[in-house]
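There's a structure below that I have some questions on.
With one protein chain removed, the remaining protein chains of the complex are shown where they sit.
So, subunit A:
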Amino acid sequence: MKITIKYFGILAETSGKKEEILEVDKGMSAAELKGRQIKTYQIPEEESVQLAVNQNLNTEVELKEGDEVAFLPPFAGG
């Protein structure tokens, strides 16, 4: 199944990408995807990275076809 991944801030810089569409196995969890992308792009400080699945920070979900997963570095608003 296809999912869209978006990278922001320092993560877009590290991965060299703002967005990519990936083919992943059905039933993959958000946590598994996080681990995989962190390894692929050798993203440091893994614990500081939050994922949002379809703009929702609750990532205790199984990914579905067409999902948008955002890789978010620490927030710095204000």
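One rule holds in what follows: a residue touches a chain if its C-beta (ideal position, glycine included) is under 8 Å from a C-beta of that chain, and two chains touch if they have at least 3 such contacts; residues count from 1.
Just so we're on the same page, contacts and distances are computed from a predicted model.
Taking the options "Imelysin peptidase", "Molybdopterin synthase catalytic subunit", "Chemotaxis protein CheC" or "Carbohydrate ABC transporter membrane protein 1, CUT1 family" in turn, only "Molybdopterin synthase catalytic subunit" matches the UniProt protein name of the chain that is not displayed. Mapped onto subunit A, contacts with the missing chain fall at residues 6, 8-10, 48, 52, 55, 70, 72-78.
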